[in-house]
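Only one protein chain is missing from this complex, and each of the others stays in its spot.
Let's look at chain A:
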C-alpha cells in the first residue's frame, strides 16, 4: 500500500519511550519529561538535552540515536553563531534535522533514526515547539506530547490549549506537569527523581531543572486530584484506591480512561 514498514517500526520505538510534553506561551517554551530508570540500581535516564542557549530538545526512543542527532544540532548551532554571529532560527535547525533524518530512510544499508524529538526554542519569531519523527517529518506545534501513554497528555493539552498563550511561566509549567502526570499509571507519582523540566524564553536561556530544582514546581501541583477516575477494566480492586473524579481545580470531568485500553505497556 505504499507503506515503508521500516519507518513505521522506527516510529514504534518512539512510542515505547517514556513520555515527554512540550508547550509554549507568548513568551516561553517549555519541555517536561518523565525519566525512566532501567532498574532500581540505575539512574533515571536523562531526557532533556541542551542544544544552544536558545534551543533544547527532549527525546523519546533510542537514546543513542538521540545523542547523534543532538550532536548534529549542536554543531549546526555553533556553526551559525561562528559564521553569522547570530543564533540559528529554530525552524532552520529543525528542517536540517529533517533533511538529515531522511537520508537513512532511503539509502541502502541504513536504518531510520529510532528517536522522536520535541524541540523547544526561542528566536526572533518567538517561542517554538517542534516535533520530529523517524519518518523525517517535522511538525510545528502549539503543544505536543510523545512517548508511552502520551495520548492522555495530548488530550489534557488539547482541552487547555486556549489558556496557554496568555499563561504566566509558572502556570504554563503547572499545565505541563499536569499533562505529564496524565500519562502515569495509577500508583506512580511525579517525583524529583523521575521528572525533568526545560525552559527557554524571551529573557531566559535554555535551562534544565533536574532533581531538587523541580521540587518547587512539583509543590505547586501537589495537592491537586488526578483525573485518572476510572480504573483499568481488568482491575476491580483499584476502585477502593480512588477518592478521585471530583472537580477540585481544573482537571477534566469524568473522563473514563477509554484511551488507556489500547496503550498497554
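FYI, contacts are C-beta pairs under 8 Å (C-beta built on N, C-alpha and C of every residue); 3 or more make two chains touch, one makes a residue touch a chain; residues count from 1.
The rule we apply is simple: contacts and distances are computed from a predicted model.
Engineer: Leaving aside the chains you can see, what is the UniProt protein name of the one that's missing? Options: "Proteasome subunit beta", "Dynein light chain roadblock", "MTMR9 protein" or "NAP1-related protein 2 isoform X6".
Structural biologist: Its UniProt record gives the name "Proteasome subunit beta".
Engineer: Can you tell me which of A:81, A:100 or A:226 touches the chain that was removed from the display?
Structural biologist: Final answer for the missing-chain contact: A:81.
Engineer: Provide the residue numbers of chain A that touch the chain removed from this figure.
Structural biologist: 50, 52, 74, 78, 81-82, 85
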